[in-house]
Structures are given as structure tokens and as C-alpha cells.
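Notes follow the structure.
In this view, the complex is presented without one of its protein chains, the others remaining in place.
Note that the chains take the letters A, B and C in the order they are written out, and that residue 1 is the start of every chain.
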Amino acid sequence: MLTPPGVAGSRSLEDGAAGDPASSGAAPRRVIQGRSPWLLAFERFRRDRFALVALGVIVLIVCAAIFAPLIAAGTGHGVNTQYSTAGLTATGLPRPPSAVFPLGTDDLGRTLLVRVAYGARVSLMVGVLATLLTVTIGAALGLVAGYFGRAVDTLIARAVDVMLSIPFLLFAIALASVVSVTPLHLGPLTLGQGVPIVVLVIGIFSWATVARVVRGQVIAIRNREYIEAARAMGASSWRIIVVDVLPNVLPTIIVYATLLIPVSIVAEAALSYLGVGVPPPTADWGAMIAEAQSYYQQAWWFLAFPSIALLLTTLAFNVVGDGVRDAIDPRATGFRP
Amino acid sequence: MITFLVRRLALGLLVMWLVTVIVFIIFYIGPGPADVARALAGRDAPPATVALIARRLLLDRPWYVQYGHFLWGLVHGNLGYDYFHDQPVTSIVAQGIPITLSLIVGAAPLWLFLGVMSGVNSAQRPRSFRDRFFTTLALFFYSTPTFVLGVLLILFLYYQLTIHGIALFPGSGFTPLTQSPLEWFRGLVLPWLTLALVTAATYTRLTRSSMLDVLGEDYVRTARAKGLSERRVVYRHALRAALTPIMTQFGIDVGTLVGGTVITEQVFGLPGLGWTAVHAIQEQDLPVIIGIVIVASAAVVVCNIVVDALYALVDPRVRLH
Amino acid sequence: MTAPTAADEPTPPLLRLEDVVKHYPVRAASRLGRGRRELVHAVDGVTLSVSRGETVGLVGETGCGKSTLARLAMRLLDVTEGRVVFDGVDLTRLSARRLRPYRRRMQMIFQDPYGSLNPRRRVGSIIAEPFAVHGVVARSERRRAVQELMELVGLNPEHYNRFPAEFSGGQRQRIGVARALALRPELLVCDEPVSALDVSIQAQIVNLLSRLQAEFGLSYLFIAHDLSVVRHLCDRIAVMYLGQVVEIGPVGELDVEPRHPYTQALLSAVPVVDPDEGARHRRIVLSGDVPSPIDPPSGCRFRTRCPNARALCAVETPRLEVRPGSGPRHHAACHFPLEPAEPLGAPRRQPPADLREGGPC
Partner (left out) sequence: MSTAAGGLHRAEAAAAELVRRADAVPLLEIADLRVRFDTADGSVQAVRGVSFAVEAGHTLGIVGESGSGKSVATQAAFGFARGAKVSGRALFEGRDLLTMSEKELRAVRGARVGMIFQDPLTSLHPMYRVGWQIGEGIRAHDRSATRRETRSRAAELMARVGIPHPHERLDDYPHQFSGGMRQRVMIAMALALRPSLLIADEPTTALDPTVQAQILELLRELRDDLGTAIILITHDLGVIAEIADDVVVLYAGTIMEEARVKDLFRDHHHPYTEGLLGSLPSAGVPKGELVPIEGQPPSPIDPPPGCPFGPRCVYRTTTCALRAPPLVEIPGQLRHRSACVLPTDPVLRQSARAAHRPAVAHGAPQGR
């Protein structure tokens, strides 16, 4: 619709465009691809060797979780099979690591290696699902509160205050233990003890922080001139949120999410450690550590291997999370003239 | 200042009220009343006895009647009696508080000191060996679940030392300060260390990033331009300004830990508030759960108010209204 | 308040602000609870018009309300009182839907070349955004249209898929200009478009803006905090102080023979790029600071810093009108306007006795 007068191509004021061939409007022009902020972040991440190693560890853990049945088949031992004679000593104690039981056995004579591998399934599933739930709730509320302000903001901000004043662990334990006895009916869903309720409990009690962080970011972005420019050309609020606001808070959300995964994994393990998480006999690191605590004087391996698995997982996720943060926001640790 | 306090207290009371409502609701989603009466009456008790007990504890009435009864008692400073031993909840809570407070009082200064000092040291020379050392250490403890660290400490500092004849610390249990200060201290060293190391990691990271921000500020350059010693620049000028987020975090942590030292208490067998709460939850002992939850959220509310009031002391730009 | 009336204008103005007032509540700075509610008198009764093809400069210091006025004109903010009339239509109370057609006809260029472009969008999509919002150019045609716009403002069209971070400040400002031009607006509101740029780049953008005006017959409302750029680019200049226009007049009159003491002080404050003239140049240094817009002074708002203030100034607000000795389009809001070419602070005739007892000064 716009037909520029005869300046096209003849008076480019830009350096480097000096040798611009007389380009007529119809001819397709060469287009130089820009390097997107995501691409730059990815390249920075790729240079972070520490984070790459951690990423490798995560891949291994994920593989262990996926191929847990193969590991079980390899040893020939089931997850919940109790080897009351071969797996326990004469006095009924766990057996140390051996060729038959690579990581030893637990107090019921089950194969620790297989159980540790299966434990990764619960941890990873809860870690990822709870984070997704938390981030979805938190980001949605934070976006709405931050962009629209006024009454909506006040309401959500108060809700956040209340959530942050609640003693999380007590409530989580209470809710989880209640459901462990009577399943919770949510429409067509029935939530009994297990992964879904743990995910729900963690999600319910952690969205507030995400909402607060996102809200703060949105409020900062809301006053940027590019938002004003969008409003000046008549863009609707929803268009502005989706096109201009969300892409700019997404990095924060992603950084937060990667750092939230290990937190969720630890929370799940803690609930299981206290006996209100995933119920037995499901293999779970937290529950294993709780059990093993009674045997630490006689069977170090029973305590050591689940602990190492848990520690390694959270450590790897935290290292990757830090790497992602540094890659997305290099200012956080980088050069400042 | 007065209006600020009144407003914040009112808001805090609202929060605490909401918390009690939520506890009641959670309790009544579950098996709550029926199970409690049956458990109390004993396995073989006839239904009549169970009903009688339920009646005495008001468990047969709708939840809002029970809630009204509870509120009525609360207004009169009475948290009610526990279902199983007929003990006043206030005294149960009062037994737990000194233990939990002992834990926090010892751990808080420790983690604050460790976290802030390591964070400042890291930020002074980013990417130096010192920085990498502290940040790696922080990352490690930050990633360690409390119970894993606790159990490890028991394994090495209690068990390994004890079997080698060095009985420095007991493995579990609590001795009141009034009874024997030394035993109190010995019994709490390992729990303190557990709680402090896990928490300090957050402070190292927080202090480091906060200090990195502040050290780039113009007024730090001004302080250097005045010819002040680096020590004075870092501690008197930069740290002072970097303290605000650290203070906020500290307030939140101390507040939430009153109801949040559950795991440390569980690992070391300390019968504090968290330990009591876990046991009450297992028994569905509603009055005790509510009592502890109220104390825990009150602690959060009070700590938040204290932090906000401290803002005004620390930062002259903030005024209280 | 008599401001330039329709009689002064040969044709009805494109944009006319009529007695525009913007007060907004603020809470006293506080992170805790709510502070006292106070009213900032950001804009207090401004009447101003921009004719077709005209460039009106708006000059004033931080906090004088010039940026607020720009946003009121664009209806990015709603007026407290008064009307914003665009091409004869009162925009102040139009719904968002009814406003949309007018959004196409007026656009804005912003000050901050870094803050005014979404860092996560490609330049092509930033410039095409107006097309997308108004659905005016077919999707398949957009790229060509955008590349033409890029050429028009002196950008390399090959950089269509680049991100704002890959451009320098001056180039970013060109992107902002291209975006503003996409819908072929009649009016451009420029909010300090060159203040954030280096001198050499500033001149590039100023030249670009005047070239575009000549080519498309644009009207500009051009905001700046110092007079040198405005004097170069504008036909008329309005000087704002604490939410009000204190003087308005054509270039060549207002800047040569200012009648308001504030205008004169502002003019003399611009350092002269000539060491010899600098020595001759008599600098008028105002004492004190700009008062708070929360509690502006009574009467004439400039009186607290004005070397010529008298009792009357505290009592009666001076009207913005033609003062004896000025041209018909030159208005000043001062009870005791400077004589043409009179230096500020020079000994003056004694004011009449009755005025001297008018009240506290």
C-alpha cells in the first residue's frame, strides 16, 4: 500500500548498504538472518562445559528411568520381589553388594539396583509434572495480575500473600496423609495416594512464588515503550500480552522452571521420607532413605545408593538450571564494564 | 507506624483465620471424625461407645458447628484438648516450641554468617578460585535434601566417631537448656549444622548475586573515588545496600521454619513442633494440628511484619504508613 | 484562558487540545502499605493545536508534563478534563473500537531506542505489526511493504530478519520511524526522538524527519527538552513549565524575542558552541528548583524562580495571550512580559503601588 517515492535503493543512509544493487521492488531480496536471543542463549549454554556434563548426567538418569524394566530383566530380579533367603542374611539383615545383587539388597531382601532405577521414574515424573503445574498456574496468574493491575492484581497479590504465609510442609503432609486414607474425588478424577496427589500438593503450594516473580516482571515490562507503541497502533490487550509481554517473560519462566524441577524432586522425596508420599511398595528414593535410616549401622549401601541417586539428580538439575540462567541472562554473572 | 502495624496485623489475622478454615476442610475431606472415634474407643468397642466418644468430642456434629466451637475457644485463648490424651493443646504446643526455637536460634546465626560471608567473598572476585569454591560448595548443599544431609551427619559425626570412641554428639534426643546447657548444646550441634548448611547455600547464592548488582552501582564507585579502603567499600557501602533482599529471605525463612523444621526434627528425633505435627497428622488429631498450624502461620505473619518494619530502619527511602 | 482561536488558523487544525487537564493520584513513595493519596498536576489546562503540515515544538524540563501531554494527545492516557480533537472529532470519549480508525492516522515515535522495540521480535515483524493489528496489507504483501519502509528510512532491507539488539541506537530509531509510518499517518507525535542519540546520529534522524515531512506532508508534534533541535525543525514552539504552556509562538519570534522570563532563561541555558560568543553570551542562571507538581505555586507557577516576580504574580494566574509588542501568533503567560530584547533581571520601572500590596510574594 505504501509506494515510496524515488528514493528506493538510491539513498541508503546505512553503512554497508553502499554497494546495494539497484533493487526493484518486485525482485526478491536476499535476507540476512538475525541471531535470535534464543539462539544466542543456546550458544552460550553450549560453551558451559559444567552444565553440559550435568545435562549428560540427567540424560543417564532419564535413561535409567525409561529402561528400568530392562535393568530388572538384566539382573533377573523384579522390583518388588523379595528374596527372603538369598537377599537377606541369616539374622534378617540386607546383603552387601555382590555379583548377584550389584548394589546389595534392602531390608526386605529386594534388589537395590532395580529399585533405585525404578525410583528415578517417580522422582523425574513428579519433578517435571509438578513444575509444569506450578509454572502454568503461577505464570497465568502473574501475567494477568501484572498486566491488568487494579482489582485483579490486588486479589491475586493477596492470594499470593496468603499462600506464602502457609506453613507449606505441614499442609502438604496433612493433605497427603488425608488422601492416603480417603481418595479425593475431583469430578471424574479420583486422587488416591501416589504420584498425582503429590504433584497436586506441590503445585498448589508453590505457584505463589512463580506468580510473584512473573507479576513483577510484567509490571516492569508493562511500562516499556514498545508496549506503548503497540497500544498506540490500536492492538488489543490480549494481543499485547501474547505478542509482546509473554515472549519477554518467557525466559524468566523457563529459568524458574528449570530451577523448580530439583526443588519439586526434593519435596516429593521429603513427603515420601515422612511416609505420606508415594505409598509402598512403589520404589521411591525418599521412602528408601527413610527405611535405610534404621539400618545405617549394618547396611551402609542401603542408605548410600538411594541418597547418591537423589543427590546426583538434584545436583545435575541445579547445575543445568544455573547454566540455563547464565545463558539466558548473561548479566547475572558475566562481564560488566 | 501505628496504622502500618494495625493494617498488617489485621491482614495477618485474616491469613491465620483462612489457614484454620483450610485445615478444617482438609480434615473433613479425609476420614477424620469417624476414624478418630473408632481409634479412641479401641478395636473391639461396640458402636455405642464409638458414638458416645464421638458425641463427647463433638465429632458427630457438622464441621461448621465444630469450627464455631473451635473459634469460640480460640477467642478465649483456648486451643482445645487433644483427642487422645485429653491434654490441653496449648501445653502440647508449649512443649514443642522451646525445642523448635532452640533449633532455629542456633541455626539461624550460623547460616546467616556462613551464607553472607561466602557470598560476599564470592562476589568480590567473580570467577576467581575463591568464587568457584564457594559457589560449588553452595550448589552442593543447595542440592542436598535436608534428610540426606542429616542422615550423613549422623553416619559420620555420630556413628563413625562413636564407634571409634569419640562420643562428641548424641545421635538423637533433646535436653532442655535449663537442665544442662552443655547437653543442650551437644544435642543440637548436628541438627544445627544440618539446617544451617542446607539453608546457608541459598544465602550464598542470594548474597553473591545481590552483591554483584550493588558492586556495579555508581555509589560504590563514589566510595572508591573517596579513597576508602576496599574493606570499607565492600562492607560499609555495598553490603549495606545488598542486605535488603537477604533480610527479606531471612525473615521468610525464620518464619516458615517454626512450622518447617519437620524433617530435621524427624531425622534427629527432636520432639519439636514439626515432629509433634507429623505425629498428630498420623493420628488425625485435629486440635493439635490446628494448634501447631496457627502457631506456625502466626510466626510467618509476625516475621513478615518485623521484616517490613526493618526495611524502614535500613532504608530511609521507605516510610511506614 | 484565551489561546490561539480558530480565527488565527487559516484552516481547522489537524489536532487540537482544548483546555486539557491531567491529574493523577500517586501514593507517597512507600513500599509499605498505602501512602497518602496526592494529586500530581501533570498537565493543567493546556490548549494547543497542530495544523496540517505544521511542526509544533513542545519544550520544557523534566516533569513539566510534555510527555504526559503527548500521551494524552495519542489517547494512551485519558484526560481528566478538556478535549482532544483530531480532524474535528472529539477523541476523548470514543470507545476503543471507535478509536481504531483514528489510531491509523496518528502515530508516535519514542525517546528510548532500546525500550521502544520489543527485543524478542524480528525487525520485519516489528515494522509489520501495524499491518497485522489493522489487517490492512495482505500477509503475502507485508514483507515487500516492510522492506520498502526500511529503504525509505535508510535501513538495509536485507536486515528484515534481524533483531533489534543487532542494530545501533540510530538504526533502532529508524526502525521506530518506519513502524510509525507504516499506516501512512497524518500526524506524528515525536517524544524526544533524538535525546538519547549521539550528536552525529541525532543530525541523521533530524534530517530524516524533515525529509519525510516534505515527502508525505506530515504534521509533527515534536517534544524536546532543549531548544536547539526544536528551533531547527519547528514552525512554532510552545514552552511548558509545571504543566502549563507559558509561551507559544512562531520560530524566529519566540526564540529571538522571548516575552516570558522562563523562555529567556531556557534559551540562555543552552550552551553556545562558540567560545567567543560564549564569552559575550550573558547567561541567565535561575535560582532554585522546579517546585513539585503535587503542590504547584499559586498564581503564576514560575514566580518562585522568577527574578521579576511581584505581588500580583502570586495572586492571579497570568493568561496566555498576545502581549503588546508581539506578533499575532505569539502568546505569553506573564503579567510583566519582557520588553523585546530586554535582558532579564534588569532594573525596571517601579510597579504600581496597589500591586505591591497585593499579597504575600
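By our rule, a residue touches a chain if its C-beta (ideal position, glycine included) is under 8 Å from a C-beta of that chain, and two chains touch if they have at least 3 such contacts.
None of the values given here were measured: they were computed from a predicted structure.
From the options B:Glu183, B:Glu217 or B:Glu283, the residue with contact to the unseen chain in the full assembly is B:Glu217. Note that of C:Met108, C:Leu233 or C:Cys300, the residue touching the chain absent from this view is C:Leu233. Here one chain is not drawn; of C:Gln202, C:Ser219, C:Asn308 or C:Ser326, the residue touching it is C:Gln202.
Where chain C meets the missing chain, the touching residues are 61-62, 168-171, 198-204, 206-207, 210-211, 214, 225-229, 231-233, 265-266, 268-276, 278, 283-286, 289-290.
Where chain B meets the chain that is not shown, the touching residues are 217-219, 221-230, 232, 237, 240-241, 314-317.
Everything that follows uses one rule, which is that only the chains that are shown with their structure count from here on.
Once CA atoms are averaged chain by chain and compared with the all-protein CA average, the nearest chain turns out to be A. Among the remaining chains, C is positioned farthest from chain A, on the basis of C-alpha centroids. Chain A and chain B, compared by their mean Cα positions, are separated by 25 Å.
Chain B and chain C have Cα centroids separated by 56 Å.
In this assembly, the C-alpha centroid of chain A lies 49 Å from the C-alpha centroid of chain C. Counting partners per residue, chain B has no residue that reaches two or more other chains. For chain A, no residue reaches two or more other chains under the stated contact definition. Of all residues in chain C, those touching chain A in their complex are 71, 74, 76, 96, 99-100, 103-104, 107-108, 110-112, 115-123, 129-130, 133-134, 136-137, 141, 144-145, 147-149, 151-152, 154-163, 165-166, 171, 176, 179, 181-184, 204, 208, 215.
Taken in their complex, chain B has these residues touching chain A: 11-12, 14-15, 18-19, 22-23, 26-27, 29-32, 35, 126-127, 139-140, 142-148, 151-152, 154-155, 159, 209, 212, 216, 252, 256, 258-260, 262-263, 266-267, 274, 277-278, 281-282, 289, 292-293, 296-297, 300-301, 304.
Residues 161-162, 164-171, 173-175, 177-179, 181-182, 184, 262, 266, 269-270, 273-276, 286, 289-290, 293, 296-297, 300, 303, 307, 310-311, 314-315, 317-319, 322, 332-333, 336 of chain A are the ones that touch chain B when the two sit in their complex.
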